[in-house]
Structures are given as structure tokens and as C-alpha cells.
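As C-alpha cells, the structure follows; a few thoughts come after it.
Just one protein chain is left out here, and the rest sit where they should.
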Amino acid sequence: MSKPVSALNGAQFHGIAEVRDLGLQGMITLRGDLTKPKLKSAVKSVTGLALPKTGGILSDETGSVAWMSPDELLLLVPYAEVDAHLATLQKDLAKEHSLAVNVSDARAMFSLSGPKAREVLAKLVPVDLSPGAFEPGMMRRTRMAQVAAAFWMMDEDTFHIICFRSVARYVFDLLTVAAQEGSEVNAF
Amino acid sequence: MRRYSAFAVAREALRYHSGWERAWASPEPKKKYDVIIIGAGGHGLATAFYLGKRFGIKNVAILEKGWLGGGNTGRNTTIIRSNYLQDPSAAIYEKSRSLYETMSQDLNYNVMFSPRGVIMLAQTHHEVRGYQRTAHANALQGVKTEYIGPERVKELVPIININGPRYPVLGGLWQDRGGTARHDAVAWGYARACSDMGMDVIQKCEVTGIRRESGRVVGVSTSKGEIDCDKLGIVVAGHSGVLADLAGFRLPIESVALQALVSEPIKPCMDVVVMANTVHGYMSQSDKGEMVIGGGADGYNNYTQRGSFHHIEETVRALIETFPMISRLKMLRQWGGIVDMTGDRSPILSKTPVDGVFINCGWGTGGFKAIPGSGYGMAELIAKGSSPLTDAFSLNRFKEGRFIDESVAAGVAH
Amino acid sequence: MSTRLSTHGRLIDRSQTIKFTFNGKWMRGHPGDTLASALLANDQMLVGRSFKYHRPRGIVASGAEEPNALVNMGKGPTFEPNQRATTTELFDGLTATSQNHWPSLEFDVGEINASLSRFLPAGFYYKTFMYPRAFWKHVYEPFIRQSAGLGQAPKDRDADTYEHFYAFTDILVIGGGVAGLQAAKAAADSGAKVLLVEQSSAWGGRAMVDQVDSETVNDTPVDKFVEEITAELAAMPNVTMRLRMMGAGVYDHGYVLAYERLNDHQPDADGPRHRLWRIRAKQTITATGAIERPLSFAGNDVPGVMLASAVRDYVVNFGVSPGDRTVIATNNDDAYLTAIILKKAGLDVPRIIDARPEGGGALMEEAKALGIRVDLGRAIAKVKGSRRVTKVQICNQAGEGGVLDEVACDAVAMSGGWSPVVHLWSHCGGKLLWDEGHAMFRPDGDNPPRGASGEGFVRCAGIANGAMDLAAVIADAHEAGKAAAKEAGFTPKRSKAPAATSRADAALLPVWLMPQGAKTELRAKSWLDFQNDVKVTDVQLAAREGFESVEHTKRYTTLGMATDQGKLSNINGLAILSDALGQPIPATGTTTFRPPYTPISMGAIAGEARGEVFQPIRRTPMHDWHDANGADWEPVGHWRRPYAFVRPGESVEAAVMREVTNTRESIGLLDASTLGKLIVKGPDAGRFLDMLYTNMMSTLKPGRCRYGLMCTENGFLTDDGVVARIDEDTFLCHTTTGGADRIHAHMEEWLQTEWWDWKVYVANVTEQYAQVAVVGPKARKLLEKLGGMDVSADELPFMGWADGTIGGFACRVYRISFSGELSFEIAVKASDGQAFWDALMEAGSEFGIQPYGTECLHIMRAEKGFIMIGDETDGTVIPQDLGLDWAISKKKEDYLGKRAQERSHMTDPNRWKLVGLETVDGSVLPDGAYAVGPGKNANGQRNMIGRVTSTYHSPTLGRGIAMGLVQHGPDRMGEVLEFPGTDGKTYKAKIVSPIFYDPEGEKQNV
Partner (left out) sequence: MLMLECPYCGVTADETELSPGGEAHLTRFGPGASDDEFHDYLFMRENPKGVHFERWRHAYGCGKWFHAARATDTLEVFGTYPAQTTKPPQEILDKISAKRPGWTWRDLK
């Protein structure tokens, strides 16, 4: 059978910043009582990571754990491993009131990179993106122009942005417009 | 009262207009009136006017906290239409529209009613069906409307973009006798006519209390002293909740900010009024040449006459999509008004738990067009305790679950 | 005449010449010119016509307050009306035309209005044009519309792009004059993050014109000081400085709009034309300076009469002299500066007319020393000239205007004193004080606009705050900067304001009318609002007629309602009104200041949201395939769904008919991915769904599906869909396409705000899956061909579901039907969606498979009598109206909407109920038609007894079928109703059962 494809199948744009569709990314939404040790250990066994603090995201080479809400985490794992990890979570948390679902295919993920990445994104989200105010390790869910989105920083020049799959094209086009040549702001 | 006419103006011109008298008197309040109307906006003044005209009740005072016509009457986008879906709405709005036709002559004051026509654009299949339904209902309600196709829309509105990428214009509900009027003139014309009938229009007179005896109103306390009355009409739009509180009852309404804006004036380019409900924008061109644009209402309680800017943004965005040429016009001025919203977004014209106290409120975003009809019916309600125009709009409908919901045909009440 | 001087011109680059056209005529200017300065340099004083009387209009000011110099600019997709020449930077190839005249600027037939002006006083149109009635719309109004309106309407789609920017700062300083610079410096020294914006293209503001030669800060000339402090600020990492960026509006909770004009001065450059900044500042300082007031004397609107400060600006900034012989009229010392600058530039200043009997201070002596004659206690009786000033007549200020003397001149520079720019301060509720000494309103520091914390978040600095001389301005700005920093949570440096010199001016004499006792003929020619043609007599008339509120007067006379929003006219106007009402000016008060400070482009407001990104379009995984295969799109919410798949040469209607027939006879494929899919999990999930749905969900067995209805708490049917029980703890709820997000939010709301102790989690997995309905008699054959799981009736009976694989795709199959046919709804991962769809199409070709769209779906469900949310329901319909009582649990004590449905009107036997409708002649009932009963109601409307909710031509039955709501409908089977159409015809239809097709359900249960 043919291999699964992401919404924009690797689309790219180069303007005052670079925009890229990052392809398929394994994502698991985990809802539950974040204070429960069982939940913490389950997350650890799946991602090797601890729980981030409120509004934070923890990452290593293979994945990330992002704080989405007081009772919700987003686990980023390799696309191919999602089902296995889900099984583990369901087993480990069988006795806990919790919910773990695969949302990998419900989302699109982009990278926005370059020295102007901060100001390109600042054209679209009502968030203080100045250095110091927003830094790697922070996760922000917000409104991007007219749709919901979430983003975090991989490094000083790179954002990863996720949105719903159905609006992937819209979000890509938005970033393209915001990164058009000659639109530098030089505000940061 | 001196009649207004071109001849009078010419005669006055010879003496540099030194002979014009006051348009309305500014009397001190009397001890007692048969009826006191709180609120000298369009609805309050029209109510007083018809109390006099229809029922000969002329011992009337209209009390105004600020300056007459200073509330929503002077802050709206002046659209007049009656292409409503539900019977009670169609009845009162059509009565109102028909009274606008002759208002300038009835008041001997040019309110510039301009029946230039109103189009409500259908931009989704759902809207197409909704407006076809409305057209059928209107035909039976005696409201002259027509469902028209996109070509006709383009004919009537040359500057419109009928095949926009996102929401192509599929058709529209057209009311050729809808239009606009000069909002301030409506208030001024009624004030002048009421004053001429011997009624007292009392400005800068704030009501601070509503006096009752054994469940019946006997008068009001004001910043200009105590005034007695047999009957009391509360017609204060956004401040209805505050006044109801003074009378000791509550209302099923919430007050929110509604915004509008105008562009700089340009030469005539759009003769009709266009409403695009899918994208929440409506626009007309005033006689000064300004594009008059209506914005959305905030979702939270607000008594400042300022709204949130994102509504302006959403409206302008939508209208640029529908009328690409306005992109290079400039916003001259934006403002807000306080509108009172009911549970079904339709108005309340009703008796209240307090004998002798009547309330007219809840017009939400659509009050201006209803001014004469509302006054016509409200006067009858106050004089006779009931009116076919107002009975369906009584307070008890919420208890009975008997709503008058206009949103069903995508016809938002602007 | 007005010309370019060989001296001065600090802002222009004389080494380069650029060309532009005005009314088709080529003219020359220099980089750094504004369009206004370039026009004056080309002796083009006459630039437009006024709004009402079409009077000739010349340039009056040099900045944002200019009421007259408004031009059409550009062509086609870059055409723009009402561009203000005084704030338009000149660029090579600029094309401008003047406005509001016909046939030409010089000869305008509209000027007839001017000679009739006596017959057209304020509000004359309220008193006339009433008879005969029809004439307003057909005769009077068209004339009024045509003669009003200023600039031309753009015709083309805007060629430029725009964008927004979200900025957050500790302190925003608006205004880059000496006050703004000093305030920014004092604030930034505390370490606070400062954003400093200036609307023009240069720092320093008025001081660069007025105080350069005469005064110093820190013992250095003002221009040097500006240079130094600008450099210092630029070097500070915590400071951002922007030119060509105007503070447009101040809103609640510290929200400020700023309008950055990136490319207006370089139209060929890349990037957006304008950028609208949405700034959140802890503290905002407005250092917006002040605007000079005109004087009200007869003929003060004749081209050549200008603000004294503007005359200085044109000389100093642009090396342009508005006139060769300039008469000065003033009530304060400031205008003497203009006289001195003109004189020193070698120009003639025949007379200074000072209304003050004692005249001015040091500057007057300086002017006299230069040999300029000064008349004290005098006024201008009248300015002579029509298209250009030719002379002024002089009288006593105290008198009625008896002419004492005449002076020939070609320009008049007037100054009536200054008004601080308090607009931004006032937008969000800042209060004003009347300053008797300077005859002006200034901010009342004790009543600032208050933010979320309840504390003030705006303060003014410099002249904008009423500090009138340089030393005071610098000191005030310094304190404002420090105070703002402190308020924003920083510790300001302990520093003193730089010492500055200050001019010893004599006091100003308030002069609202010149001369004081001007006769009516003079007052009738004394303009207050130059653009809207409002004269002193108009305001006096308004007062006489009882328009006593300043708002009434404004609206009655249109004073201050022009595109300059009264920047020049408001204070003079309300002084005249106060005088007419015999009350002090503060008792009259001001009109409300509303954003924006000056007009901002609609394009900037919309920002990036145009064309493709005007609004999001939601796409399913198979969207592109649909698009490539003839999809006729239908927007459903933000989704796009194929209405039908139209083949080349086929009509949409024909396509729909084909799709229905094909699906009923062989097999059809529907993209159902847009349907909402919500996972509801937890020990209390069943209990929770029992509250949400009208029917009982807790009794549903794992592996089974149940159709459910959801109502609002107000009783009305809001959504429906099939619920599948996954396991003991887990349900999957399908919603309508429009319903997914709404119902998800609805569930979260009740869980979070009412039943927060219930153990339930909800997740919206709508977009995780591509869902495909495989529908028709051959559906099972196709799935069996693809293989992978047992889809036999025994293994997977109607209303059952199962996990498995089909054609190698992991999937979940629901055996549900919205068409009445054998039907499988198959969910696969969205990322597999297109591949799965391809596999079905390919394997299905031998069975005659065809995709179908929403209209086919609608017809098939109507043939079966299934209701559609949004068709049979409209927000006023309850399940009981639709004969869905079978789906309303009688056993449950409670569910959302249950109590509401017990209200008297909801249980009224007269409610309209669902029935089927069959036209007598087989034709299709018009959509939305109403059935009429006998008679009319109290308001004379025809009595209606029912309406059509869905109506189609059924290819299956070969006739029109419809569903509708009819009073007592179910009890009136067989009765024929009349539906008047809007086409004049009356349609007759028989009441029948709503189930037109396969009532026993034999086709779907195979």
C-alpha cells in the first residue's frame, strides 16, 4: 500500500524567513491528572522525558512533551511509533482516569526559521515574541490570524508551529505572506 | 410654530437668518404629567409624538439625561428595511418603514428618507434558502421584497465583486423601498413636533428614582426635582437595565457595545444599501459621500461607548473582499454605542410588573429603522394597554418559550 | 506669488530634482518636499474646492491638520482619493489631481453655491426639499450627492499589500519632537523597553523650525540637541525608533494602534504599503505637540491665508515662500517669529496686525528692529481676493469692522494661539481642563484614561500637556518619561531635565472673532471649518435654534465633521457657540474625540487578510482530488464540500440526478471526513451523554451505534449524529459538519462549569480521520473485493461497527446509513485518506462506482424522510416538532433542554409538525414556501399554517418531494394545502408521510 502523506507533503518557501512543512510527526494527546505519579512514569516510559512545567515543553532528539492545559499533554514521537506508544500508555494507565489518542494525522507541523523568524510570526499572533519574553522551552497555544495554532522554539532562530490539518494550506500561505520580500520589521 | 419651506428659508436669507425661532422649547418640568417618557431618543420621542397624534394625550414630558438624540439614534448606520421573516417583526418594521415614507411631510422636517433599496446578499446555499423563505413570507406579510440573482445584484451594485474566491454572491433579497434616513433629523423632527404639541422635552434631566405606591407608579425623582405622572414609559435602550432596577424589576437583556465607522467622503459610487451577513459586514454611502459601515457587537457586557477593535478589523476585511475598491479608502472615524440584547435578539415592548410602567427596549442592533413603528405601537400600548403591533413582543414570551427569532433566515437584525 | 527660495530648506535635497504632475501639468520638486511644499514652490496656491459652496481653497497648514489640500493620487490599482498634500512626501512621477470641481479647478460651476451661500445656511436642507415627496429621492438628493463627496471613487482592486504587527513594550512614546525625544530618553534611562514613533519623516518637530536660531538646550542649539539625543536613543538596545509611524488610536487595556506608512513615499519598493501595529504598552506618553488656531475674520478662507506656523515651516523646512508680501495677523507672540523669518529671508512683511492693545514681548521688539510695522489693537476687517489674496482691510479689533486702512499683499499669516493635540489622550476617556491663560483645553492629569488595573495608562508630555515654552517642555517631558518608567515598574535615574532657554512672551489675548463686534456681513464670511464651509453665522444660527449641546451644533452645522475632524475648527467653533449661549467655554465642553487621529487605510486595517488568506478554507485529505474531478464547491462553515461532481458538458442539476440514480442502483462514494468525531471517555461518560442527548446513551452496547439528538438548554434541536460505543468507558460521537467544534466546546463547557466533578475527558479527533461512505447495493461487493475483514450482515449488522483492515488500510467501519441504502462509513487515518479513496475508486470501477456530493446526499436522505439539521431545523424547532419522540427518552429525569420543552408554547398542540408533501402535479415545491390558511391576522398579514423545509426533485420517484412543518400536520394526512409562490403561481401539495422511499428499510438492512 502507498505511504501516508502529510497535508502539504513537504512544501517550502524562502522569503525573509524560511517556511517548511515538516511532514508526518507522531502526536499523542494525553489527558489526565498531571500530578499522578503513574501518569508521569507513563510519559517517561514513552518519551524518556519528564513532565514540563505549566506552559512549557521538554525535548530530546527523539521527541517532546508539551504542556497544553492543566489536564492535557501533547507527546511528540516518531510517526511510526505512535501505535506502540499508545498501547504502552493504555496499559500503564489502565487504572487511571485518562485519555490517550493519536492525533498525528489531525495536525500539520511547520518550521519557520531564520534571523527574522520572530518578527514574521509576530505579524500573525498576539504574543510578545521579543527575545527574553519568548524563548526555547516555552509552548504557546494561541490564535494565528484566524485559526488556532501552537508553537515553540527549537533554537533562537527556529520555531515549530502546529495547526489542524484542514487549515495547513491557510497557515502555510499566511507564513508565506508574512515572510514576503521587503517586509522586514527590524523590531527585535 | 413657523413652517419650514424653501420660501421661508429664502425670506430669512434676506435678514441673514436672524428670524429663526427655537426648533423646540426648553421648559422647566411641571409638577405632573399624564405620561412621562424617559429617554428622548428616536423611540421615546416617537412614542410621545403618537400619544399626542393618535390619542390626544399631550400632557407629556420626555426626560433626557443628556442631549436629545444623543444615544443610539445618533450613532447608527441609518438602515431602514422591513424584510424580516417572523410575522410580528415584519409587521412592526413594515409599519415603521411606511411611516418613514411620509415622515418629512408629517413632521414638516426633512429627515431625508431615501428609499434607495436594500440588498441582503446570499453568499451560501443556506442563505439562498433562507432568503427565498423570507421572500415567500414577506409576500404574505404585505412586505414588498424580491429574491434576485447575482446578475441583478451586480447591476444594482456595480462596485461589488460577485465572484469572490471565498464567498461568491449567489443572489440576494432585495427590498426596493428600503433605504436610509438622516438619523439626527429624525430625533430633531420629532422633538420639534412634540414641542409644538405642547409637550415638554426636558434635556439634562436625569432620572434618579421611580416612585411607586402599592405597586403602581406615581412619579419620578430627577436631577430637576420630583415629577408626578400617571403612566411612565422607559425607552432608554442600553440603559434599560439601570432604569428597570430603579423601578424594582429586572429585564432579560444584556448591554454590549456595537461599533460603526465611516470612510472619507468620495463621489457617489453605491446607491443602494448592501448587507453581507455571511461575512458580517454592511455598507451604504451617505449623502456626504462617506461609506457608512456597520461592525459587529462585542460578546461581553459593556457600558463604555467603545468597542473592541477586532470587530472593526473583521468587518473591514470582509467588505474589502466584497468591495475590493474600498481597500484604498481611509477610515475617517469609528465609534461605538451601547445596545441592549434580549434572549431572542428581538425587542421588548411591554407592560411591566409595575402598574403604569411600560418598557420599550431590546432593539439590539436594529433600532433606528423601527423608530416610527415602535412609537406608533408603543403609544397605543401605553394609551390602551394593548396593541397588535406590540403584543407579541411582551416580556412573558421568554417564560412561555414563545421566541421571535430572526437569526433563522441568516437575517441578522442590523 | 509663492516660489522656491535660494536659502533655507533643511529637509530638501537641492542637488536632485524630481518631476510630478498636478492636474496633468508637469512640475518640479526636490527629494524631501511634501506635495504641498512642491505645489507652493510651483506657485500652485489654489489646490481644491470646498465641500458645500465649492469655494476656491488653498493650502492653509503644513501638517495633519490641513483641511483643504486633499488630492486624488495615482492611477488604476494604486489610485487613492483624499490624500493630504501636506503629509504626502514627494516622489518622482507622482501624479495628483484636485478634487470636487467640474469642469476644472479654476472654473467650477459648483461655485454657484457660493453666491447662493446666503440661501444655504447651516441645516437648510432640513427645512426644504420636502415637497413634492418623490422629489427627494429623484431630484434633490442626487444633486446633493453629486456636489458633495470630494475625491473620486477608486475603481480597481488594490495592487498593494498590507500587514499587521503585534508589539509589546513597557513604554510607548508617540511624537518625535523634542518632548517625545526627551521623554523617551528619561524613560529609557530606567532600563524600560521604549518604542518611540514619529508620524513624519524627521525627528525634532516644531522646535527645528521655531527654536533653532533663538534657543538652546544644555547650551547647545536645538538642532544640535536633537541630533545628539536622537543618536543616544538610537544607540540604546532597549529603544526602538520608527519614523513615518503615527499613533492612530488609544483603546482599552493599553492597546494602541499605530499606522506605519512604509512605501507611500517609494511606491516601487518591495513589501507592504502600510503596516498596522497593534501595540500593548504598560504606559503610553503622547508628545503630540499642538496645532495652531486660525483667526475668524472675513475672507479668512481666501487662498493665500495660512497659519503663521505653516508659513514658517515652508520657508525653513522646504525653502519655499508662500507669498512675496505677507501680512501677519495675530493675538500672540508666536506669529512674530514668522514675520522675522520671512523678513530675514528677504521677503516683504508690510504689516503685523496684533489684536492686543499692548502688543507682544521681545519678539515684537525684534520685528520692529527689522523695520516691520506693527499695528496694535487692530484686526483684519476683510481679506480681498477670490482665487488668491490681493489685499487686507484693517480695522480696530474693538469695533464692528469699519475699515481704517488697506494693505496690498499676496499672503496672510494668521495665528489665534495654540491647541494641544489631546486626541489620543481623550480616545479612551482622558479628561480635559480649560486653561484660561492660553485659552486652550489641556489634559487633566488627575483624570487620565484608566486601564485594566484601574490606574492611568496614558500621560502627555510637552506642549501636548500644556507646557508652552522650551524650558517647560523639556522639563515636563523629562518628568513624564520618569513617571511612566516608574509606573511601568522601573526605577528611573535620578536625573534633572536638561536646562533650556525660554522665550519671554507677552500674554495671549483670546480672540474668537475679528473684529470683536463684526457685523453680520463680515461674520457670514468668517470661516470656521474651511472644508465643510461652516461660518461663524452658522454656529450662531444653530445656537439660536436651540442646538445648545456642542454635539447638536456639530451635527447641525457639520462643524468639525470634515476629513480633518475639526483639528482647526473645533475650538474656535465652540468658543463662538459658548459666546452665543452666554456661557464659559468649559461649560460648553468639547465633542468626543474618536479614533483614528488622522484617517488610516482600510487596507491596513484588513492587513494580510485578502485574496487567498482572506479567510481559512478547511480542506479534507481528498480535497485536491475533488477539485480535479469536477467538484462544484459548497462552503459549509469554513469547510468546502463538493455539492456535486460535474462532468464536462454536464449541468450541476444533471450531475446531481446522475449521482442519486447511480448510488441507488450500484454504488456511490461520499467524502464524509468533515463530520465531527468526538471521543468521550471516562467512568461518567455514559451519564454525561445521557445529559447531552435526548435519548439514552448509557445503555448502548459496545460494538453498537445509536442515532442521537442534542438540544440546547433552551430546548431547541441543535445537532444530531450517530454515537458508537467503543468500550465500557469510551464513546465516539459523530456530529454534523458544522457541529464538530461547536459541540466539542459545548461538551467542555458543561464538564468544566457545571459537572466538574464528573470523570469524563473529551477529545476532538475529527481531523485524525478521513471518513468515506461507501453506499449502494454493491457496497459490500466492493469491500469484499478489497478484502481484509468480514463485512457480512452477520458479522457487521446494521448499526454495528468494527475495527479491521480493508485493502490493507487499517480502518474502522460503521454500518450506518443516511441514504437508506446498504452503507458502510469507513474511517482511515487522514494521511491515508487519498490513497484509500483511490483504492476504492479503482476497485469500484467494475461496479460502476461514482463519487457523490452533498446535494445527492440531501435528496437521498429526503427520500427516506431523514431530517437535516439546518433544513428541518432553524433554531426554533424542537425534536417533538419533527416526530422524533422515539429518540427522546421517557425514562430520563433530565437532559439538556428537557425543562425548556415543558414550557407552555413548546407543548402547544398548535405547533407546526413534520410531514411529507407531494405536489398534486408532481412538480417541485418552491424552497421556503408557506402554506396559507383562511383570513388575515390582526396586523393584516395572511395567516400561515405551515412551510416547506426541504424540497427536491426525486429522480428515484420521478417527482417532486418535500418535507415541511404544518399545523396539526400528522393529523391531516391526505389534505391538500396551498403554497403561494413568489412567481405568482399557487402550488398545491398533499400531506403525506415523510418517508417516500423504502419505508420498511429493506434496502439498508441487507
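Going in written order, the chains are labelled A, B and C, and every chain counts its residues from 1.
The rule we apply is simple: a residue touches a chain if its C-beta (ideal position, glycine included) is under 8 Å from a C-beta of that chain, and two chains touch if they have at least 3 such contacts.
Quantities reported herein were computed from a predicted structural model and do not represent experimental measurements.
**Student:** For the chain that does not appear here, which of the shown chains does it touch in the whole complex?
**Tutor:** A, B, C
**Student:** Which of C:S6, C:S453, C:S651 or C:T986 touches the chain that is not shown?
**Tutor:** C:S453
**Student:** Using the document's definition of touch, tell me which of C:E754, C:D908 or C:D971 contacts the absent chain.
**Tutor:** C:E754
**Student:** Just to verify: which one of B:Q203, B:T222 or B:S255 makes contact with the chain not shown?
**Tutor:** Selected residue, touching the omitted chain: B:S255.
**Student:** For the full complex, which residue in C:E111, C:D348, C:E713 or C:D838 touches the chain that was left out?
**Tutor:** Going through C:E111, C:D348, C:E713 or C:D838 one by one, C:E713 is the residue touching the chain not shown.
**Student:** By the contact definition given up top, give the residues of chain C that touch the hidden chain.
**Tutor:** Touch with the absent chain occurs at residues 251-255, 278, 280, 429, 450-454, 713-714, 745, 748-749, 752-754, 756, 893-894, 898-900, 902-903.
**Student:** By the contact definition given up top, give the residues of chain A that touch the hidden chain.
**Tutor:** Residues of chain A in touch with the missing chain: 54-55, 67-70, 72, 126, 140-143, 148.
**Student:** Over the whole complex, note the residues of chain B touching the chain we left out.
**Tutor:** These residues of chain B touch the chain that is not shown: 239, 241-242, 250-255, 298-304, 308-310, 342-343, 398-399.
Note that only the chains that are shown with their structure count from here on.
**Student:** What are the residues of chain B that contact at least two other chains?
**Tutor:** Not one residue in chain B touches at least two other chains.
**Student:** Under the definition above, what is the set of chain C residues touching chain A in their complex?
**Tutor:** My answer: residues 161, 163-168, 193, 240, 269-272, 275, 278, 280, 608-609, 612-613, 615-621, 638-639, 679, 681-683, 759, 761, 763, 765-769, 807-809, 829-832, 834-835, 838-839.
**Student:** Taking the touch rule as given, give the residues of chain C at its contact with chain B in the complex, in rising order.
**Tutor:** Touch residues, chain C against chain B: 51, 78-82, 118-119, 121, 124-131, 133, 136-137, 141, 144-146, 148-158, 249, 251-252, 255, 257, 278, 428-429, 520-521, 524, 537, 541, 544-549, 551-552, 555-556, 558, 561, 563, 565, 592, 594-596, 599-603, 605-607, 609-612, 614-615, 617, 634-635, 643, 714-715, 870-871, 874-876, 900, 903-906, 926-930, 932, 937-942, 944, 947, 980-982.
**Student:** Of all residues in chain B, which touch chain C in the complex?
**Tutor:** Going through chain B, the ones touching chain C are 4-6, 8-10, 12-13, 16-18, 20-26, 66-67, 69-70, 74, 87-88, 90-91, 95, 101-102, 104-105, 108-110, 112-116, 124-126, 129-130, 132-137, 139-142, 146-147, 159, 164-167, 182, 184-185, 188-189, 203, 263-269, 285, 287-289, 304-306, 308-309, 312-313, 316-317, 319-321, 324-335, 388-389, 391, 397, 399-403, 405, 407-409.
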